[in-house]
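Let me begin by presenting the structure, written as structure tokens, before commenting on it.
A single protein chain has been omitted from the complex, and every remaining protein chain is retained in its original position.
Each chain gets a letter, A and B, in the order it is written, and its residues are counted from 1.
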Amino acid sequence: MNLRAKAVRAAWSQFMIVVSGVCAGACAAVLAIVVAYVIGKGIKAIDWTFFTKLPTPVGVPGGGVANAIVGSIEIIAMASLAAIPVGVLAGIYLALFGRGKLAALVRFFSDVLTGMPSIAIGMFAYALVVIPTGHFSAVSASVALAVIMLPIVVRTTEEAVRLVPTMIREGALALGIPAWKATLLVTVPVARPGIVTGALLAVARVAGESAPLLFTAFGSQFWSRGVGQPTAALPLVIFTYANSPYADWQQIAWGCAFVLVVLVFALNLTARLAFSSRVAAN
Amino acid sequence: MATAVIATSLEVKRLNAYYGSHLAVKDITMQFEPGAITALIGPSGCGKSTLLRCLNRMHEVIPHTRVEGEVLLDKQNLYEPGVDPTDTRRRIGMVFQRANPFPTMTIMDNVLAGVRLAGRPKGSASFEEIAEQSLRRAALWEEVKDKLQRAGTSLSGGQQQRLCIARALAVDPEVLLMDEPASALDPISTIKIEELLRELRGAYTIIIVTHNMQQAARCSDYTGFMLAGESATGELIEFDTSSKIFTTPKDKRTEDYITGRFG
Partner (left out) sequence: MSQESVELARATPAPAAPPVRARTSPTGDRIFSFALFFASYVVLAVVAGLFIVLLQRSWPAIQAIGLRAFSNVWSPNDGQFGVLSFIYGTIVSSFVALLVAGPVGIGAALFLAELAPRKLAAPVAMLIELLAAVPSIVYGLWGLYALAPFVRTYVGPALQHALGFLPIFQGPIYGVGMLTGGLILAIMVVPTVAAISRDVFEAVPRDQREGMLALGATKWEMMTKAVLPYARSGVIGALVLGLGRALGEAMAVVLVIGNKPQIVASLFAPGYTMASVLANEFSEATGKVYISMLIEIGLLLFLVSLVVNVAARLLVWSASGRGAR
């Protein structure tokens, strides 16, 4: 009887292992399905016109999303310029001096901030920038995206700097190197691969964000007249065109989806593969 | 060969070191003979590393620590308010238990790291000359002279430790502290480090913490035996020339330790 009970338990164990494998497999399968679908539908839209032309009115062929591509790049670049330096410094602070109450608070609310709905952050940027200035703008969109990027950069930087063995910093201090140089010129370079990874992941995260752009950049059918004006962006194009009944607009939406997926995946994979190997080597 | 300034004295007076509220090292008073090698021995946890770190003000790098008492370098108390710990650490160099070359730097850059970032000693030679001199003193020059641009971490364990020694020597310290420098190394590398110690003797005042009694007996001129009681507070039990400590120790506890009855 003991043997039979054992056999049942062993069988159950095997079964559940398979079930859990199916769970993991299902996730991978769903990814494959979605990506395949996006590629299938999107690649038809990709041509020279797509990248170089401005949107055309419905029914008029030859439209593209050149303005959205440039707009997205503008917005993301400005957001990165704001979020990455601040985030890296805050991350260094948390890693090296992160014992006091301030550090605990910063860490805690950094984590909390990562979970905030991006649409609420978009509203924040709307209230903060769009209302006072009176119009939609790329700048307000960058503010929203910077807020989303900030905690990601902070936490990944903190982790990366934390991973640097204390011995390294102590070795630098023991040589008579001032604390700030020991941090900036000895410890941080060792953490650099991790920090860059974090920055890339933060960019990847916001590259596809559309909700915060809805009422900040707002979108445009034309070249934006400046960073203080409504600007087109790829995710917004998808939203606008997705629900439209026009086939050529839908096609463009798929094209944008394709570009976004490729971009985001490339960033993610670069971040994880290119830099994790260097971290391992260190 | 000695271009370093030999400190006339390094002295410790009534030193107490705390981790938070725990007293790790109690009431240490001792004088280190300039140019000699002094070993600190004792079982694990007796506070010898803590004492060592107090000498170059590295103990305070750990949060919530405190030091009371005096450490006198050239009769000047390093713990007086207004004394720059960074400067102290330049004058008193340290080599750690595990070699810690800076991973993102080449061998050359590692040797010069302290020199470049901590400020060059006055009237010095060029960077290349300083590097060569330091590597020679650390008995590493011949082995790395053709690969100075390789990563510091590409060397073997024993070579890395000698690299760290070269790096410490490059900033021209007066005292050299070594915290179990060979404990993580294989026997051959250990022998090389011990030979190196003998060569550095005279040019530098060297204080070495070691749990290897034979090493202490072999290499050092003076030895201090430390012991922590049940309160985990380390005290200096006995301090004398190495020959006396290892042949005719005065304190029974010293004798017990040396003969292997504990620790």
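Just so we're on the same page, contacts are C-beta pairs under 8 Å (C-beta built on N, C-alpha and C of every residue); 3 or more make two chains touch, one makes a residue touch a chain.
The structure displayed is predicted, hence computed values, not measured ones.
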Touching residue (missing chain; options A:Asn67, A:Ser80 or A:Ser118): A:Ser118
Of A:Ser13, A:Thr133 or A:Thr166, the residue in touch with the unshown chain: A:Ser13
Option from A:Ala45, A:Ala68 or A:Leu150 whose C-beta touches the chain left out: A:Leu150
Contact set of subunit A toward the excluded chain (per top definition): 9-10, 12-14, 16-17, 19-28, 30-35, 37-38, 41, 85-90, 92-94, 97-98, 102-113, 115-121, 123-124, 127-128, 131, 147, 150-151, 154, 176, 178-181, 183-184, 204-205, 207-211, 214-215, 218, 235, 238-239, 242-243, 253-254, 257, 260-261, 264-265, 268-269, 272
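Just so it is clear, only the chains that are shown with their structure count from here on.
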Whole-Å gap separating subunit A and subunit B, where each centre is the average of the chain's CA atoms: 48
Residue ranges of subunit A touching subunit B (in the complex, touch as defined): 99, 165, 167-168, 170-179, 181-182, 185-186, 189-190, 192, 282
Complex contact set, residues of subunit B against subunit A: 56, 58, 61, 63, 86-91, 93-94, 96, 98, 100, 102-104, 113-114, 117-119, 153, 164, 167-168, 171
